[in-house]
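Every protein chain except one is present and positioned as in the full complex.
Up next is subunit A:
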Amino acid sequence: MAEIKLEHIYKKYDNKFEAVKDFNLDIRDKEFIVFVGPSGCGKSTTLRMIAGLEDISDGGLYIGDRKVNDVAPKDRDIAMVFQNYALYPHMNVYDNMAFGLKLRKFDKQEIERRVKEAARILGLEQLLDRKPKALSGGQRQRVALGRAIVRDPQVFLMDEPLSNLDAKLRVQMRAEISKLHQRLQTTTIYVTHDQTEAMTMATRIVVMKDGVIQQVGSPKQVYDTPDNVFVGGFIGSPAMNFLNGQLEDSHFKMGNIKVKVPEGKLKTLRENGYANKEVVLGIRPEDIHDEPVFIESSQETKITAKIDVAELMGAETYLYSKVADQDFIARVDSRTDIQNGQDVELAFDMHKAHFFNPESEERIK
């Protein structure tokens, strides 16, 4: 069992800089939690506090029922995987994987059993005699994972383990780590700045900014109902579009352009006192449509836009345009052949849109 509880955790440095502020989170046994956010948001610092590599300035950290603030890192029963391969370049794969166990005085047979088992799980059996230099990037990161697995810890802590790999390998390793988690069921905390990794691997995502948790939720929750402008903009690629305007009667008005707001959303906005007030509309690129059928049925959310750039991505095309002088991107099916400079009709799926307070940037709900 490895439940982890972080209660009102703070990290303050001597220069008074607060890297992490009032961090509260209950991590359940076997969960795959991803901390995601831009660099400097405090995600790695939080991970390092859990590892014991950074002191906790304030608050309580519990692994299981035990408060571990003052427990030495080596006694916390955790294993770490880092961005850099974390291998000894002049030890072979077997010795690299065995070294941590040797340090902990495991007997030779147990070491061999564990290393061979981990090598089998990771497909490294044929590579045990090789030195890291003779391995590919993916194989090296598998060995680094193997070094963590052989410890059989209560918790894995992974700090951007895939960011050194090229894009193709990253996708492959992403799936491998997920499979590994399904198999080992070890509680895992994974840090990344890559929202795609967060979305595809996590059971729950913790979005952070400036040392503060912005939202905690399943990937779908965080994507579909972002709590604020930051989360909406950070999760999803291309990012959510944000358009400034006013709520006027039952419409959202940007300059001379008006789009109808559905009744349910209108009710919420009015109840919260936003009638005739400034609001920010958040709409994902895939919720702006160019299909004639959709446009036909959405006359009141239809706009005509001049396409600045149409980027063919394969199955999809990204359309870059402006509405009332504000940039937006639409993600449409590539079956429509749209050229740069062309005027096209697009319609917003306002049922999927969100409204945010322009000052607090919180979602109006």
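Note that contacts are C-beta pairs under 8 Å (C-beta built on N, C-alpha and C of every residue); 3 or more make two chains touch, one makes a residue touch a chain; residues count from 1.
Criterion: contacts and distances are computed from a predicted model.
K.L.:
Look at the options "Alkylhydroperoxidase", "PucR C-terminal helix-turn-helix domain-containing protein", "ABC-2 type transport system permease protein" or "Peptidoglycan glycosyltransferase MrdB" and return the one that UniProt uses as the protein name of the missing chain.
P.N.:
"PucR C-terminal helix-turn-helix domain-containing protein"
K.L.:
Among A:Val34, A:Leu61, A:Met80 or A:Ala119, which residue is in touch with the absent chain?
P.N.:
A:Met80
K.L.:
For the chain not shown, which residue from A:Asp58, A:Asp95 or A:Glu361 touches it across the whole complex?
P.N.:
A:Asp95
K.L.:
Hey, which of A:Leu103, A:Ala167, A:Val293 or A:Ala315 is the one touching the hidden chain?
P.N.:
Checking the options A:Leu103, A:Ala167, A:Val293 or A:Ala315, the one contacting the hidden chain is A:Leu103.
K.L.:
By the contact definition given up top, give the residues of subunit A that touch the hidden chain.
P.N.:
Against the missing chain, subunit A presents residues 15, 51-53, 72-74, 79-91, 95-96, 99-100, 103, 132, 147-148.
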